[in-house]
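A single protein chain has been omitted from the complex, and every remaining protein chain is retained in its original position.
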Amino acid sequence: MAELKEACGVFGIYDLEGGNVVPAVYYGLTALQHRGQESCGLAVSNTKGEAGNIQFHKDLGLVSEVLRRETLEKMSGDLGIGHVRYSTTGASVAENAQPLVLSYIKGTLALAHNGNLINTKELKWELIQNGAVFHTTTDSEVIAFHIARERVHSDSVEEAVLKTARKLKGAYGLVIMSPRKLIGVRDPYGLKPLCIGKRDHTYVLASESCALNSVGAEFVRDVEPGEMVIISREGIRSNRELAGEKTAHCVFEYIYFARLDSVLDGVGIYDARIRGGKSLARSYPVEADLVTGVPDSGIPAAKGYSEESGIPFGLAFYKNSYIGRTFIKPTQKERESSVHMKLSVLESAVKGKRIVLVDDSIVRGTTIANLIHMLKKAGAREVHVRISSPPFLHPCYFGTDVPSNDQLIASIHSTEEICRMIGADSLGYMKLEYLEGMAGGLPLCRACFDGNYPMEIR
Amino acid sequence: MAELKEACGVFGIYDLEGGNVVPAVYYGLTALQHRGQESCGLAVSNTKGEAGNIQFHKDLGLVSEVLRRETLEKMSGDLGIGHVRYSTTGASVAENAQPLVLSYIKGTLALAHNGNLINTKELKWELIQNGAVFHTTTDSEVIAFHIARERVHSDSVEEAVLKTARKLKGAYGLVIMSPRKLIGVRDPYGLKPLCIGKRDHTYVLASESCALNSVGAEFVRDVEPGEMVIISREGIRSNRELAGEKTAHCVFEYIYFARLDSVLDGVGIYDARIRGGKSLARSYPVEADLVTGVPDSGIPAAKGYSEESGIPFGLAFYKNSYIGRTFIKPTQKERESSVHMKLSVLESAVKGKRIVLVDDSIVRGTTIANLIHMLKKAGAREVHVRISSPPFLHPCYFGTDVPSNDQLIASIHSTEEICRMIGADSLGYMKLEYLEGMAGGLPLCRACFDGNYPMEIR
Amino acid sequence: MAELKEACGVFGIYDLEGGNVVPAVYYGLTALQHRGQESCGLAVSNTKGEAGNIQFHKDLGLVSEVLRRETLEKMSGDLGIGHVRYSTTGASVAENAQPLVLSYIKGTLALAHNGNLINTKELKWELIQNGAVFHTTTDSEVIAFHIARERVHSDSVEEAVLKTARKLKGAYGLVIMSPRKLIGVRDPYGLKPLCIGKRDHTYVLASESCALNSVGAEFVRDVEPGEMVIISREGIRSNRELAGEKTAHCVFEYIYFARLDSVLDGVGIYDARIRGGKSLARSYPVEADLVTGVPDSGIPAAKGYSEESGIPFGLAFYKNSYIGRTFIKPTQKERESSVHMKLSVLESAVKGKRIVLVDDSIVRGTTIANLIHMLKKAGAREVHVRISSPPFLHPCYFGTDVPSNDQLIASIHSTEEICRMIGADSLGYMKLEYLEGMAGGLPLCRACFDGNYPMEIR
Partner (left out) sequence: MAELKEACGVFGIYDLEGGNVVPAVYYGLTALQHRGQESCGLAVSNTKGEAGNIQFHKDLGLVSEVLRRETLEKMSGDLGIGHVRYSTTGASVAENAQPLVLSYIKGTLALAHNGNLINTKELKWELIQNGAVFHTTTDSEVIAFHIARERVHSDSVEEAVLKTARKLKGAYGLVIMSPRKLIGVRDPYGLKPLCIGKRDHTYVLASESCALNSVGAEFVRDVEPGEMVIISREGIRSNRELAGEKTAHCVFEYIYFARLDSVLDGVGIYDARIRGGKSLARSYPVEADLVTGVPDSGIPAAKGYSEESGIPFGLAFYKNSYIGRTFIKPTQKERESSVHMKLSVLESAVKGKRIVLVDDSIVRGTTIANLIHMLKKAGAREVHVRISSPPFLHPCYFGTDVPSNDQLIASIHSTEEICRMIGADSLGYMKLEYLEGMAGGLPLCRACFDGNYPMEIR
């Protein structure tokens, strides 16, 4: 039950044979909805029509709310991009929804961005000094403006994108659409994911492989860290000029963000979480009758803990899936907690049992404390908490919305204190040294746990 | 992934100390939402105010859509009832939403009904002969009209309810609200569930115990088959005049309808489904590497199968919870199936494995065939299907929306044929003789499987 | 700027050649919108289809809000009725919207009612004694229930309507639709209007002739007081059994309610209002430079005053037509009045002038006082107020929403006092004896002015 928020998901598609890609963008964004529930949008271009005639629609809301049948039926194009967003920078207003659609010297440009830059201020200042005017408060507009500026002295849009990318510091997975090209760029560290898929003559770019599957495309490969791919009528080309030696993939994609059925940079998310659970079992063994996970985020690691320990895996909670964003939370006076409405204990599954309860992280600690209390009230004899990530101790500058230190229980209290505060019989956090193994040996950015940022933060 | 539809859920509450029950009705209906997603509503009365001043609101939509904060804040009362509905009889129009709120000789009456009568035609004819006029096409209106008619020659509303109940044939869980009384009635066979809860001076009636928990009330007991309970300022009274010798609880509550954390007529739903899975394991053992359930309905029985067989229990699918009612389904041309968007396979969890796939029922067979195909495509070596109910062969007259025979795969094909058609390596249906054991020994109505209806159907 | 509210408008249509009447009902109701802006609805039947299959849609809101293209395109039928409503009896809730659509012994029935009964209580009591149950708080439901009850012992629906009509006391213009008949009934006094139109093989019934024009139908004649007309596949028939000797048409239709381009009972509304203005000029002559009316209700009488007096007629106010129901009224602190936003003075048209300001009625007096103040502030030398109706002194029991006595300025103050209170230089009300002349000699109900009700009120 992670309370962290992911920034965004991006999607791009180009049907070289001219088929309409609007439905595919819709299905791709639906598959990426878990990466952002605040706003969404899509932009499409007809590459055989008049250049620059981009149609777009975006607004606050879920994909199913913003992209209604009536809206989609009016749009058509063989080249399109889409975006789902949770705001980490920029206010939560309709104006900040993406894709950004802009016109500039060379026609039109649409851009969707996942991630967070750390030199936005400098980049913006450079533009502002020259009289640039901003409509939004997003990093994405800064990137788009630099591309437009560079385009004046460039031979092609990809050259302008490349020149711009050289200046960007931070995390980004970008999909960019010029009237007749689809471009994808990934930051040199590979902090944010981006992959390539193909279906017949159609190329797809997406934050996660699950979105490829949703449109029937085969996974081709990940965009490499620092790589730019250009998809045009001639097919796909690649530029790796920005690639560096060091890569650092965001560890939290493997712990929580990415969808269970995705494969990012060669590592299956389900496998990673199973491995995470197994390592927890090795680090913190305990005698127990049942291993269970907090729905839904703790379930796979619980399964891994079970596999390693031999303790049976099972359910302990029922989750009411009808409690959505409009749910009216009970007041104190009404005696119920929101957690009670969302999750209820399966009493006979836990009664008299010693339970290992696995979750992906602890932020404030209130939710897990509630769940432990519920389990004990239902008759659980012991509740041993295992967390499939180390304690959060440092801010993330790359797009993950880690709360500030004073709200992080781990930055104030020791593990023993937290264990007592949440009412657990024992508590074990994933050890730092096992993170890389969990993520299949990939080089990781795990700065939120150890403070070692892959690049200098000023 | 049962494709059957439940009729309804009902909820009633009376705070004898005069507190506002509107929030509690909201939470109760939220907890019962799984029983009906088509329309919902609530009605409240202020027992200390002018009699008959009932406020109500109802419409097509989910609880979270129909009962918005603005609406609820304008309502207040210490006595209230609520309803969630999926239409089995009556069209899907706003007019058919419940509770019904009516005025008649003795003031006002609100009524919410779960179930289906089999003598509606006769009951309606009797009224119509005397000039009755109907606004809706629901059973509930027929019941309410008879109550009103009986009230003329009765000393109290409960007497009128009793006289009416004597005439009703079929399944019903009723909550009725007169300006100062809350009445609950359950049909003599106990086909539909209804239970009693209490919190301090507040009495609660609900279709399932999970709704009691949602408002912090303790479970007191089930309303008995054929019992009428009357809650008034004096407390709770009971009338068992209608109770017969034979009871027959709907087996499908235990297989699929009821919420996993509810206890109906003394039998925990989670336990029943675990037992169902165990009996499947005994009836149809198989050598396999993984037991998994179709989300969400097949999960508990899969766990039971695992416990009995010793084969590890685990997940095989990711479920996209953002695919709701407004999801635009792919057309044939777009190559994707809705099942693909809603469920995707966790490849590494199934690759190379022999899998036992458990679900609660097969209606048309298309969904399970799709899932088997997906598992095999992802590398599953074998897929053995186990169904925690016998094949559907007979219509239900009591409120369960079993499709007509020509749409039921089991009424046309043998188990062997179905196994082949869906592409399974083996297929086993729960055996009829184990149903009662699954439901903890309760006498059951299992007519949809064996054609033995608890009462004569004309 | 009358502040009185009309009850309703009704519309019925039957295309004997089977054409779809849904668009015509829409246009008819749009033409009658001035008679009720609170809710509206329509019901249609396909007389060649299965009997009783009535489609309907109704809700709170204007015709343009409730009857959207999407809704209307799904409906079709050759027989239909419609209704616009302002609530005088019954609360302002969606449930009270009309037409009422009911099922009873002989199938279905839809009914739309304009007017108010004075024996509703007795009629309801009779039904309630026999166990009737009411969904709404409208007169219309009482009428429909009696029709249904009578139908049991009648040979035809028209016989049941007739038997029912015999019991009704009060004002009514009814259109009733059985699956294959359209019936119109008008109360014996003719208090409420109803007329007949025809276009090729299509018959139309409507509260006002303007609605006939809106669908291209020719005016045939008014339904006579106490007449019932039955339109079926065989054509139109008539029953005049209920007709009495005395008729009494509602005077306020001529003063304010009816549309300027309608002709009711042979009297053109425009002509009547011109005559009203002329009689005011004869009763209260004054030396002045400009005759003007309060938009829009005072304009025609002002023109009449001008014609008789020879004083030029002109405009004095601009009316902002964008101020609708959702307009957020200024608070006291914001210093502006709603009247100021809605109407502003054309300064140069009034500066230095002696003005005759004509309106149709004074209820509370605040609006006219505001307007006089605005005129004087803009430089008008004198403002002489002429009201084209006598002072309200008595309640209306037939559907006009005259405020209670303590809110009627004329029931507390003399004309001289009112003149002073509103800041006018002189004030003249239409004299009682000229009302009949205004309405072209028709026998009138003018009880709101003189207390002489056409029937006994208990």
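Residue numbering begins at 1 within each chain, and the chains themselves are lettered A, B and C in the order written.
Note that contacts are C-beta pairs under 8 Å (C-beta built on N, C-alpha and C of every residue); 3 or more make two chains touch, one makes a residue touch a chain.
From a predicted model like this one, the values you see are computed outputs, not experimental measurements.
Chemist: Can you list the shown chains that the omitted chain is in contact with?
Modeler: The chain that is not shown is in contact with A, C.
Chemist: Of A:Asp15, A:Asp78 or A:Glu150, which one is in contact with the hidden chain?
Modeler: The one listed residue touching the chain not shown is A:Glu150.
Chemist: Given that one chain is not shown, which residue among C:Ser214, C:Asn370 or C:Ser389 touches it?
Modeler: Residue touching the absent chain, from the options given: C:Ser214.
Chemist: Among C:Val10, C:Ile105 or C:Ile299, choose the residue that contacts the chain missing from this document, as touch is defined above.
Modeler: Answer from the full complex: C:Ile299 touches the omitted chain.
Chemist: Where does subunit C touch the missing chain, residue by residue?
Modeler: The list for subunit C reads 23-24, 26-27, 30-31, 33-34, 37, 62-65, 68-69, 72, 210, 213-216, 259-261, 268, 270-271, 299-300, 303, 306-307, 312-315, 318, 320-324, 326-328, 330-331, 334-336, 340-341, 344-349.
Chemist: At which residues does subunit A meet the chain that is not included here?
Modeler: Here the touching residues of subunit A are 100-105, 109, 128-135, 137, 144-145, 148-152.
The definition used in the following text is that only the chains that are shown with their structure count from here on.
Chemist: Could you work out how many touching-chain steps separate subunit A from subunit C at minimum?
Modeler: 2
Chemist: In whole angstrom, what separates the CA-based centres of subunit A and subunit B?
Modeler: Going by mean C-alpha positions, subunit A sits 37 Å from subunit B.
Chemist: Where the CA atoms of subunit B average out and where those of subunit C average out, how many Å apart are those spots?
Modeler: Roughly 49 Å, centre to centre.
Chemist: Identify all positions of subunit C at which a residue touches two or more other chains, and write them in rising order.
Modeler: none
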